[in-house]
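All protein chains of the complex are present and in place, except for one that has been dropped.
And now, chain A:
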Amino acid sequence: MSDRDIVWPAADFSRVPFAVYHDPAIYRREQERLFRGPTWNYLGLAAELAEPGDFLTTRLGETPILVTRAMDGRIHAFVNRCMHRGAQLRREPCGNAKSHICVYHQWSYGLDGSLRGVPFPKGVKGAGGLPADFDRGAIHLEELVVELHKGVIFGTFSRHAEPLADYLGPTVISELDRLFAKPIKILGYQRQRIAGNWKLYNDNVRDPNHGGLLHMFHATFGLYRLSQIGGAKMDARHRHNITYNQLGTDDAEAEGGYGDTDKVYQKGYRLQDMRMLQNRKEFPDPVTLVILSVFPNCVFQQIANSLCTRQIRTYGADEMELYWTYFGYQDDDPAMEDHRLRQSNLCGPGGYISMEDGEAVEIVHRTTLPERDGHARVEIGGKGPIADQPNLVSEVPIRGFYAYYCELMGFDVETVEGAAR
C-alpha cells in the first residue's frame, strides 16, 4: 500500500475514506503504528488482580497480552507468547499462579517475565540439551510499559510514549477520577463479536448524535434525548472524547427537532417496571450519562448506575470483539448491587440502549466494502476547526479521532477546499 492509494480529501477530516475500514495493509500498519506505537491502551483493572500471582489474559489490538501481579505487588504486562517457539503461554482468561509455564516444552517464567527454567538443560548423558552459550538471563518475556491511573491499567509497547497523565490530559483524568473515586468491585463480563472494522466502533462512541436517533429506547423512555442538556468534551489533541448528558432536562421546543426525521420516537409508552430507568444519585454532579472514549481501544461508561469499561479487541480488518467489564463499588449495599445488575440490561450486546451498535457497525462495514473510493460524510456539528460541543447534535469528535489517527499513520491530508468534493 502506498499513501497515494488512500485519499483524505478534507483537512478538517469531514471526509473519512471507506478504504480505511477494509484495506488489510492499513490494518497491518495500524497494528504497528497505533497499537504498538506511542499510544496507551487499556489492559484491565487492578481490581481484577487483587492478590500477588493473579493474572489475566487480554489483547492489545490483535496482540495477546498477559497481565500479572508479581509477588512485590507490581503489575506487569507481557506479550502472551513463549520466547522459545512462540506458543501462547497462558490460555485461560484469568487465574493465580506462581509461575507461567508453556505447555509445549515446559519453559517456565517468573511473574516478572524472567525465564526460570528449561527442562533437560544439559540433555541426557552428556548429549542434547542447551548449547554452552545459551544465556538464560538474557531471555525475558516481551514486556510492555505499564502505568496505572486510579486502578485502571494502561500499557504501551513504545518507549517513546508520553507519560500516561499527559496522554490522557486533565479532562479525561477528571472523568476517571470521578468514576474511580472509590474502590471498585467487579460484577462480571460481557462480550460481543462484531463483523466490522474496529474504527467503526470508535466512530460510534464519538457520535453523540446517534444516541438519540438509533437507540430509540433512550428517546422513547426519556433516558437520553438530543433535546436534553449535554455535549461533547475532548482533550487538547481531540483524540479522546467525553459525551455527557443529564436525565430529565428535555427542552420541549427543541424536542420538535425529532419531527424532521422520518423515524420519530413513539410517545406515550412507559415501562411497567420503572426501576430500570431510576438513577440513584451517587456522583456530586447532575450528570447521568458519560461515555468516555480513550484513543485507541477503550470506553468508560456511566449510564445511570450502570458502570463499565468497554475494550475494543481487533481480529483483522473485518472483525472485532467488544469486551465489557462491569463494576460497582466495594461499599455498595446489597440493594445497590441488585440495582446495578438490573441496570446492566441497559448495555452490552443485549442492552436496551446499546444492542443496536453491533448492527450499525456491521451495516456500514458491509455496504462500504465495494466503495473503495467513497467517503463517509462527517459534518454534523459543523466543519472546520475541531472543538468541544455544547449540545448532543454533533459528530465532531469523530473528526478529532481521525486527526490523531492520520498523524500516527503518516497519512497525507489534503486541503480544506477538498471537502467540497
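Note that in this section a residue touches a chain if its C-beta (ideal position, glycine included) is under 8 Å from a C-beta of that chain, and two chains touch if they have at least 3 such contacts; residues count from 1.
Assume contacts and distances are computed from a predicted model.
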- Task: If you had to name the missing chain as UniProt does, which of "Transporter", "Anthranilate 1,2-dioxygenase", "Cytochrome c oxidase subunit I" or "RagB/SusD family nutrient uptake outer membrane protein" would it be?
- Result: "Anthranilate 1,2-dioxygenase"
- Note on the structure: Considering the complete complex, of A:115, A:194 or A:392, the missing chain is touched by A:194
- Full-complex contact with the absent chain, from A:217, A:244, A:295 or A:405: A:217
- Query: If you put the missing chain back, which residues of chain A would it touch?
  - Reply: 93-94, 186-195, 214, 216-217, 219-221, 265-266, 269, 271-273, 276, 321, 326, 337, 341-342, 344-345, 348-350, 352, 355-359, 362
